[in-house]
Every structure is written in structure tokens, then in C-alpha cells.
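Reviewing the structure listed below.
After this line comes chain A, so read on.
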Amino acid sequence: MEDKVKAKIMDSRKIKRSFHRMTHEIIERNRDLNNLVIVGVRTRGVFIAHRIQGLIQEFEGIEIPVGVLDITLYRDDFSDPTEQHIVKKTEIDFSIDKRDVLLVDDVLFTGRTIRAAMDSLIDLGRPKSIQLLVFIDRGHRELPIRADYVGKFLPTSRRERVKLQMKEIDNKDEVLIIEPAGTKQE
Partner candidate 1 sequence: MKLLIKNGRVIDPASGTDKTLDILIDRKKIAAVGSKINDKTAKVVDAAGKVVAPGFIDMHVHLREPGYEHKETIATGTLAAAAGGFTSVACMPNTSPINDNPGVTHSILTEAKRSARVNVLPIAAITRESAGEELTEMVNQAKAGAVAFSDDGRPLTNNQLMRRAMEYSQMLETTIIDHCETPDLSAGGVMHEGDYSYQFGLKGIPSSSEEVMVARDIILAESTGVGIHLAHLSTRGSVELVRRAKAKKIPVTAEVTPHHLLLDDSLLEHYDTNLKMKPPLRDKKDVQSLRKAAKEGVIDVIATDHAPHTPDEKEVEFDQAPFGIIGLETCVSLILDRLVREGILPLSRFIEMISSAPARILNLTDKGKIQPGADADLTLLDLNREVIVDVFAFRSHSRNSPFHGWKLKGAPEMTIVGGKIVYHC
Partner candidate 2 sequence: MAFNHKHLLGIQSLSAQDIRTILDTAESLSEISSREVKKVPILRGKTIINLFYEASTRTRSSFELAAKRLSADISNFSKATSAVVKGETLKDTILNLEAMNIDAIIMRHASSGSPHFVSSFCSSHVINAGDGTHEHPTQALLDALTIQQEKQTFKDLKVVIVGDILHSRVARSDLYLLKKLGAKVVLVGPPSLVPPAFKKYGAQIDYNFDRAIEDADVVMMLRIQLERQKRIYFPSLSEYHELFSLTPQRFSRAKHDAIIMHPGPINRDVEISTDMADSAKSVILKQVENGIAVRMAVLYLLLGGKEREITD
């Protein structure tokens, strides 16, 4: 049995609107945009980071640096124990010391990825602050973590998967709820 798309929650227009709203919230909150840096968590967090960077540039004319974070070496939740987790490069070619770091990921679920990302950031320097942006918050937190900017709150069942598709790698923008193969309908 294959994974099944249960519902399409957002299309590209809705997604674009969310990006605009979140960008305005970021600008509003960070009065000193020149102190802001963006760090995207691989893989889709990086594309989200670049879109936010583009919108800030468009609205404010300021180019915010973007870095790439790979958190494999900090994870505690290797979901599939038979799979080799491939380590990719962390590419942050600016200092994060005393900067306001906007950490970006696609889906916030248990919070463990963000815990790993924060540990990793703190090994890289001492930021003035860390803010969190996620495109989807689907609940079910296992750690005391809350996002500062959220594209959409999406209550789901634990079993389901939420997928943000982005045209940079998935050819189109949409948010899907997926019923994984092999699970019973309730």
C-alpha cells in the first residue's frame, strides 16, 4: 500500500499570503533588521529562509544573510533505524555572535529538531536572541518549544504526516496531509 494524500490544505496563493504576513511580523518585531541573520534547517527550511530573505529585501531593501544548518549530528530521533542518515554540510559563513538569529524550519511537530538546531547554533556562537519561524505547526510537542512566527496552525493526528511542498524542489507550492501506508483508518 502506498502513502495516500488525505487532504490538500493550502495552495500556492494561500502559501504566498502566509509568507507575506510572516515577513511583516518579522519586520515589525525586529526594529534593527541589520542585526538579523536567518538560518534555515536543511532541507526545506533553507528554501523558506531564502523566500523570507527575498521578501525582506523587497519590502525594506535590506539584504539579510542566510546560513544553512544540518542538524544530523545533533539529532536524538533517528526515525528509521535502518536508514543511514547522510550528513550534509552546515554552511554559515558569518558569525552569529550577538546577532538576532531567525531559525527557520518547515514543520514544527515534537520540537526535537528545533532542540537539536538550537544546540547546534549555540555550539557555533552566542547569539543575542534566537527566534523561531515554522511554516506549519501541527501540535504534539514533546519539548517546551513554541514558534514566534507560524505560517499555519494545523491540528493533525499523530499518525498523519504533513508535507510542505515547495516549488524549488517539489515543482509546486502546496501543503498536504498524508496518510502513511499501512495504517488503519480510524
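In this text, a residue touches a chain if its C-beta (ideal position, glycine included) is under 8 Å from a C-beta of that chain, and two chains touch if they have at least 3 such contacts; residues count from 1.
As a selection rule, all candidates are chains of the complex that A comes from, given by their letters.
These numbers come from a predicted model, not from an experiment.
Visitor: Going by the C-beta definition already given, which one of 1 or 2 is in contact with chain A within this complex?
Guide: 2
Visitor: Which positions of chain A touch candidate 2 when the two form their complex?
Guide: Interface residues on chain A, with respect to candidate 2: 70, 72-74, 78, 81-91, 119-120, 123-125.
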